[in-house]
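Here it is, the structure in full.
Left out: one protein chain. Kept in place: all the others.
Then we have chain A:
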Amino acid sequence: MATDVHGRIVPIGKTAANQATTATTAPHGKPSPQTPAATATTTTTTTTTTTTTTTDQDADAAAIEVAGLTRSFDGRRVIDDLHLTVRPGEFVALLGRSGCGKSTLLRVLAGLDREIEGRVLVPRRRAVAFQAPRLMPWKRVWHNVLLGLPGRPGRALAERALAEVGLTEQATAWPKTLSGGEAQRASLARALVREPDLLLLDEPFGALDALTRITAQRLVADVWQRRGCAVLLVTHDVEEALLLADRALVMDGGVIAYETPVALPRPRDLADPGFAALRAELLDQLGVTTSASVATSASVATSTSVIASASVTASAQGTSLAPEELGRPRATPHERIR
């Protein structure tokens, strides 16, 4: 199963096949300096090339190519002539208000929703982690991890993936005995064991408590740095997007209404002034005013104060100030994006 390279991209949908040859140039082909020097694992050979330097060949390479995608529900166009290109190895966060179509887009990319018009190209090897873990309750954890893999993969393969998410002990457990965070990590292991060229994450931390969420976010960041696969993270959490992604997209009105590269050094720091500015900008794009006076400066002030309190918590626990390790401060209610 490991012979595929990420360059091989398959079309999705009825109209896609005959249009697959007319490739459009990538609109967002600019490399981001934060793309990790991917020390990709053994088998996916070409994944390692998607690093800080971009060759001519890589400029054309894509992990996702979407052009003119439209998806309607009862005549209502949830996705309306959407264009999107994601480079191999790129970590993209897709933000948007509830009902803006971001989950629909992810389902289209996963190949689960094929009542579409337009051209959608995705790698053959892609994996999805849903908001709910969706483990088969009648299969033990390691069987869940191997489910759907071709051939007769051995238990060792599952155990390696489970070790990567820190679930070695729970390999033979029933899903019902796992905690929410454990189940979500098992779900991530199930996605990773497929060695995907594209990892689709649909609000995977949405149902986790604040503490578990921080661990899970850091885990995803680690795994991505190791594997070097492209990731599309659907979320409604601006800070999560800024902590993890190379590029943040805001979806509105059925299209990518706004996008910004997240040119912050890793590991990301909530206290970085650049972080706060990006956060304010994205919140503004999402139509959320961060304080009564709409001014951006006010929102920066708000976030810094939140970060200050977070730093206190962190130092009280004697931990370092790496943002992923912080008790990520919850946004105040009027800042929360639903």
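Everything below uses one rule, namely that contacts are C-beta pairs under 8 Å (C-beta built on N, C-alpha and C of every residue); 3 or more make two chains touch, one makes a residue touch a chain; residues count from 1.
By definition in this document, contacts and distances are computed from a predicted model.
Peer 1: What protein name does the UniProt record of the undisplayed chain give, "Sulfonate transport system permease protein", "Carbon monoxide dehydrogenase", "Thiosulfate oxidation carrier protein SoxY" or "histidine kinase"?
Peer 2: Hidden chain, UniProt protein name: "Sulfonate transport system permease protein".
Peer 1: Which listed residue (A:12, A:66, A:79 or A:110) would be found touching the missing chain in the intact complex?
Peer 2: Here the residue in touch with the unshown chain is A:110.
Peer 1: Could you tell me which of A:91, A:130, A:205 or A:275 touches the chain that is not displayed?
Peer 2: A:130
Peer 1: With the missing chain put back, one of A:71, A:87, A:119 or A:190 would touch it. Which one?
Peer 2: Going through A:71, A:87, A:119 or A:190 one by one, A:190 is the residue touching the chain not shown.
Peer 1: For review purposes, identify every residue of chain A that touches the missing chain, sorted by number.
Peer 2: Counting over the whole complex, chain A touches the hidden chain at residues 110-112, 127-128, 130, 132, 134, 136-139, 147-150, 174-176, 190, 194.
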